[in-house]
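Only one protein chain is missing; all other protein chains are in place.
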Amino acid sequence: MSLLDALLLTALGTLIATLATVRTRWVGYVASLGLGLQLLVLFLLAPLGYGAPAVTSGLAWDLFGQPLVLRYDAMSWYFALITLGAGLVSSVYATGAWSDHYRAAGRSPGWLQFALALNVFTMLLLLASGDFLSLFIAWELVSWASFLLMALAAGPALKWSLRYITYATAGAMSMLAALGIVFHLTGSLNYADFMAAVDQWSVGLITLLTVLFGAGFAVKMGILPFHLWQAGAYAETPGPGMAFLGAISSRMGLYGMMLVWVQLIGLIRLIEVHIPLTFLSLRDVLMWIAAFTIILPTYTALKQNDARRLLAWHGIGQGGYMLMGILSASALGSAGGILHIFNYATNQAVLLLAVFAVVYRTGTADLNKLGGLFTRMPLTFVAMLVGIIGLAGIPPMNGFVSKWMVYRSLLSEGMPLLFVASVIGTLGTILSVYKLIHNTFLGQLRLEHEPVQEAPWSMVIPMMVLALIIFLTGFMPGIVLDWVAAVQAAVGLPVLPHTLGGVADAHGGLDMIMLVLVLFAGFGVSALLFYATGRSEPVHQLDNYAGGHFLSADVRYHYSDHFYAGLMHRIGHWYRGSFLWFESVVASLASFLAQWSATFYRLMQPALPMLAMAVIVLWMVS
Amino acid sequence: MEIGKRIADIILMPIVAFVIGLFMVLMLRKIAAKLQRRVGPPFFQPLIDIIKFYSKTTQVSHGLLHDIGIIMAVGGYLAAESLLPVPGMDGLSDKGGIITLTYFLMIPSLGLALGVGQCANPNGSIGISRALTAMLAYDIPFVIVIFGVAWHYGTTDLSEMISLQQAQGWGAFEMPLLALAGLFALQGMMGKQPFEIYVAPAEIATGPMVEMGGKYMGGLFVMQCFQLYTAGVLYTTLFLGGGTHWLDFLIKIFAVVAIPMMIAFTFPRYRTEDMLRLMWKWPVLAGLLGIAFVMY
Partner (left out) sequence: MNLIALVVALPLLGAFLLPVGARSVGWVGRLLGPALLLLTSLVVIVLWRDSGGVPSHIELGGFQPPLGITFYLDQLALVFALATSLLALLLWPHAAWRDARVAALMLLMVSAASGMALSGDLFNLYVFYELVSVASFGLVAAPKTGAALAATLRYVIISGMGTVMALTGIALIYTQTGTLNLAHLTLLSATTLDNTLGLTAFVLILLGIGVKAELFPVNIWVPEVYATASQRVSALLAGLISKLAIIVIIRLLVLLFPQPEALTLLLVIGALGVLLGELAAWHAKDFERMLAFSSIGQLGLVLMAFSIPGQAGLFAGLAVAMHHLIVKPALFVLAERWSGGFAGLAGAGWKSPWAAGLFILFALSLIGVPPLPGFWAKLMTLLGLLGQDNWIYWTGAGIILLATVFEANYLFRFGLGLFKAGSESRSAKVPVHDAGSLGPSLILGAVLLIATVMITPVGNWLAGVADQLADRELYVTTVLGAGRELP
């Protein structure tokens, strides 16, 4: 029995234990303990993260002569680490005070914990898949596990989870088609046979397989144009569940893309494929899709008035950075893309946990109904601040490092428009995360929020841990870059030479340790300057300049709605909802055909078409 | 580079920046005065202003975050200056190039935004909303310029760019379109006429500064000095070959700030949405054309 078996069995055990205690009060502790144990086993597997050879599971078996292989390599380990980290944090958060609150609302925290454990288990299984069949099986399990998590909340979540599962099934069917074609061509579903055969395949075939597999993964990832389900479905998922989904669940799509596009087919092949009538290669087209995935969802996020939706839309946009980085195929860019998976997971998790801490205390995530909570929930504020700095990619948090690497590689690869596109995305992110923190924590404190207190410790501690990780991996990105380099080696990308502080490059590198130290020195000097000079006296927030009026607590003057009025004046009419329109066109078309089919079965003279059919068939036969 | 020299650089560079920034503020005030046929302030007025702000007896704080915002605003610039090489001092320019600098410059803005937000004055928040929108406006041509320059020199390291320019000639002559676009972006970045609506210095009650007084205002004043200095040095570094020695360096950076300002001061103020349209049209077009010339 290898350590991988131990990991999978622990995950299965957690699942069973959670199910056994699903109605009890300690289900959260059971789940958290189980996830903690899994993380521990994963740490025992840590050599994988530093480039040790892949570990195979002893649990392999044959199905219809098709061996199912389970194995972990550096990439699996890296994704598993993020998965388990996000799972553990969400599970701890969902235990204790939050779960009491949830139970009081008539929901079952037990099933939430179970769904979380199920998601983690299926994802660990997916990461272990060593052939196309187990990949597909685990993929479907992951899809349906996240469907369970999304549908748990009932109410509006039902509509969104149905949308998700429809998209997901379409994606899965696309993968199944690809799988069938692969089986037809190679006679097996092994990765090795695939890789041996791929060199002889024609350009058209490569394109077909890239697109068919890619569509399946893109749905999960929320890559344009398959993104419409994601924001709504995630936003309706109960708090910690959404944090988990937002942090890592979509990235399983990226795992698939890295596996099939990068490791099995090879980016070189994708670069070789030229799209007729253009000067673009298939890889370029995919990069442009990634660019649009960055820009459009980010600017959709800018318009959201619900904190959950806002972050969910950003989740879609940030996926574009990862994809773009990886597709750039350079050592720096792909490292940036891979690193961004980790960084983004921590950022999104901390942001969502902070948002749900606010929801826990105030009962709303509506950005027009909050404000001024900094004085009431300072620790939650800090968590969110760290999160938005990271998400926007501003130093000194980790999000900056990965985005810097993506920009830097686009620069040295000479892709100006993609570079500009990704910066436009970042700018939009800055705008919208400021709106998030401003409308929630800054400005006027509402009268009804006067008695609000800091979130309970069971929720604050996970946030603080995440915030610390975000800062630390921004300060010393080399910790994560070690793993990233191992992933690059495992999937056959060029490996990035890196240092503890970042990237060493003769023509412009990055050393975060130095930069962060100087930044904090600057803050220190500035603070000294500030506090050494005249004493300031704190005043009540209503002691404000109001153009001659007197402000009172019952007047709502928090500037929140239509926050970027000037910007929207210029770009507001660019929001066309084209994807929604296209989706509705497809639905209408299907509806029309369905109606037509149903009409066929309602014909009043059943014998006539039957006779006609018989005659037609006989005529065709003879 | 030995460690002692580096530390000395890191300490000296912000101080130099502050002093030069003070002179730039003075110069701008003089220019404005001349254009408006006034005498203008005396030589030490900027320094006196700062001392005055910091020594006010009434210092109104709207809470901890208000303070932290100002600290971040000034501290961010203090750190950022060490990324901008000047003659004889490279500081940290090899540890993070032009991209890092661009993002470092967002830290003070973020600090300011947080501090203003904490003041709970809707006028302040509106100002921030405008400031961020303006950032979206000028940063797009700016990153186009950055791309073109970095691609042209094959590096993001600013000191390497300087030495390359001193060998091959100024960037402004090799990439005139990019230099032009950069000038536009720079004007927006400084928050000066005609793009000063988000600062709204003339009608202080409707901008971010509405709740700022005393050392808070003083902090912003210091920040402004740094801002002008940074803009001047950055442009000089990208397009005007940096400085071989302090004299030509100072001439260049003052010219970069002064000459566009003389022209721009005569223009009426742009509204936010008009600024977006302006910035996204001509500078972007020029920048993209410039990149096309540089790359092909």
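A and B label the chains in the order they appear, each numbered from 1.
Just so we're on the same page, a contact is a pair of C-beta atoms (placed from the backbone, for glycine too) under 8 Å apart; a residue touches a chain by one contact, two chains touch by 3 or more.
Bear in mind that the values here come from a model prediction, so they are computed numbers and not experimental data.
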Displayed chains contacted by the hidden chain, counting the whole assembly: A
Candidate in contact with the missing chain, chosen from A:Leu141, A:Val452 or A:Leu472: A:Leu141
Of A:Ala20, A:Leu44 or A:Met173, the one touching the omitted chain in the full complex: A:Met173
Residue in contact with the excluded chain [from A:Tyr29, A:Phe183, A:Phe520 or A:Tyr545]: A:Phe183
Those residues of subunit A which, in the complete complex, touch the missing chain: 62-64, 136-137, 140-141, 144, 151, 154-155, 158, 161-162, 165-166, 169-170, 173-174, 176-177, 180-181, 183-184, 590-591, 593-598, 600-601, 603, 606-607, 609-611, 613-614, 617-618, 621-622
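Definition applied: only the chains that are shown with their structure count from here on.
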Subunit B-touching residues of subunit A, taken from the complex the two chains share: 372, 374-375, 378, 381, 385, 389, 392-395, 400, 404, 407-408, 411-412, 414, 416, 419-420, 423-424, 427-428, 430-431, 434, 437-438, 441-445, 501, 507-511, 514-515, 518-519, 521-527, 529-530, 533-539, 541, 543-547, 557-559, 563-567, 569-571
Subunit A contact footprint on subunit B (complex, rising order): 10, 14, 54-65, 67, 70-80, 82-83, 92, 94-100, 103-104, 106-107, 110, 113-114, 117-123, 125-126, 128-130, 132-133, 135-136, 139-140, 143-144, 147-148, 150-151, 154-157, 160, 205, 210-211, 214-216, 218-219, 271-273, 276-277, 288, 291, 295
